[in-house]
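For reference, the structure discussed in these notes is given below.
Every protein chain but one is kept in place in this view of the complex.
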Amino acid sequence: MTDINSLAESLKKKFADVQVEVKDGRRAVAEVPSEQILDVMYFMRDSMGRDYLASLSGADYDDRIEVIYLVGSYSDGIIFITKTKLPKGNPAVNSVVEVWPTASFHEREAAEMFGIIFEGHPNLEHLLLPEDFEGHPLRKDYKWW
Amino acid sequence: MDKGGVEMGDELPRIITMQDGDASAIVGLDNSELFLQRSESLIDKIAQDIGKGLWAALGPLIKWGRGFSPWGSHIGIACCSIEVPMAVFGPHFDAERHGVLSPSTARQWDLLWVSGTVTRKLAPRLRILYEQMLEPKWVVAIGSCATSGGPFYDSYNVVKGVNKIMPVDVYVPGCPVRPETFLDSVIKFRKMLKEGRK
Partner (left out) sequence: MAEMWVNFGPQHPFTHGLWRLKVKVDGETVTDVEPTIGYLHRGVEKIAENRTWYQFIPYNDRLCYVASIAWSEGYIGAVEKLMDIEPPERAKYLRTISFELQRIASHFVWLAAYAIDLGNFTAMLFAVREREFILDLLSRLTGHRMTYNYPRFGGVARDAPIGWEDRVVRNLNRIERKMKDFIDLMTENETFLKRVQGVGVLPRNKAKAWGVTGPVARGSGLKTDVRYNDPYLLYEEIGFEPVVMKDGDCYSRYMVRMQEIFESINISRDLAEKMPSGDIQIKAPKKPPEGEVFNRVEVPRGEASYYIVSNGGNSPYRLKIRSPAYIHIQSTKVIMPGHNVADLPAILGSLDVCLGDTDR
């Protein structure tokens, strides 16, 4: 069974700007600046044995939009909740489709729900919403009544 | 050439056909053509009168016959679809003993069972399916989502009830609908047909 503390240490040693906090035996939270996200994802997949992207989502806060990557493994139960903060005016970040092809649908949904732009994604059309839908429903200021 | 506005006594040219490659067109009328035209409209009128008389005489019999085997759709949209077109046709709650059947093509349906939440993306397709059905047709809204939007009434993508898109004849309550409620609605619906209420 891999040890979560040694994984967290190796991540902190390689990337100085990343803040890692171990919550308990199987969960850790990491905060990554948005320019480094692609390098961190490659490192997690190749050197930390994280070969499974469980989920990818956005979240709308007052002063920022966050993209949350939930990275795990097929052989153990440790999950790294990796967050990156984007400015509300220009929420753009690199797409991780080349690291894990499974991110394709997740990123399409985050793009249509929050307005995040994933650079390098092959096809950012509407996935769940109708084609002529306007607006980003999961933002806090979306009013539909 | 406009064939509708010709009267007896007009000066008319004979039939002239023009050929242009494969296509040919009649560009004129002959007296014999006109006779055929007027006799066709007379036969139509007589057939309509006979039809009305037959309907007045045999109508109740036809309506009584219709009630015996309503064939319904099996579009399963959401949760109610596991109960209505699946569990209710199983051996426990056999619905076929009441005459209902579920063929695969829309042209053979009498009933459209809308079982589930109707979203804005699905609404135009559902309307197309409704228009593919042949008259006479009825719509049954199964469950509270199809009746009025259900627990998702305040969502941005949900149509509040299928009666916003098409006229509905029967509303079946429940979330999800129990098979016994559905069978009760089938029995009441058949009674409705036999009495001739539409």
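What to note about this one:
A and B are the chain letters, set down in written order, and residue numbers restart from 1 in every chain.
We adopt the following convention: contacts are C-beta pairs under 8 Å (C-beta built on N, C-alpha and C of every residue); 3 or more make two chains touch, one makes a residue touch a chain.
Quick caveat: nothing in here was measured; it's all calculated off a predicted structure.
Note that of B:65, B:90, B:136 or B:167, the residue touching the chain absent from this view is B:90. Of the listed positions B:160, B:178 or B:194, the one in contact with the omitted chain in the full complex is B:178.
Only one residue from A:18, A:38 or A:138 touches the chain missing from this view: A:138. Hidden from this view is one chain, which touches chain A at 26-27, 29, 51-55, 57, 59-60, 68, 70, 74-77, 79, 81, 100-102, 104-105, 126-130, 137-138. Touch with the hidden chain on the side of chain B covers residues 74-79, 82-83, 86-87, 90-92, 104, 106, 116-117, 119, 121-122, 125, 129, 151-152, 154-158, 175-176, 178.
Going forward, only the chains that are shown with their structure count from here on.
Note for the complex: chain B touches chain A at residues 120-121, 154, 156-157. If you check the complex, the residues on chain A that touch chain B are 129-130, 133, 137, 142, 144-145.
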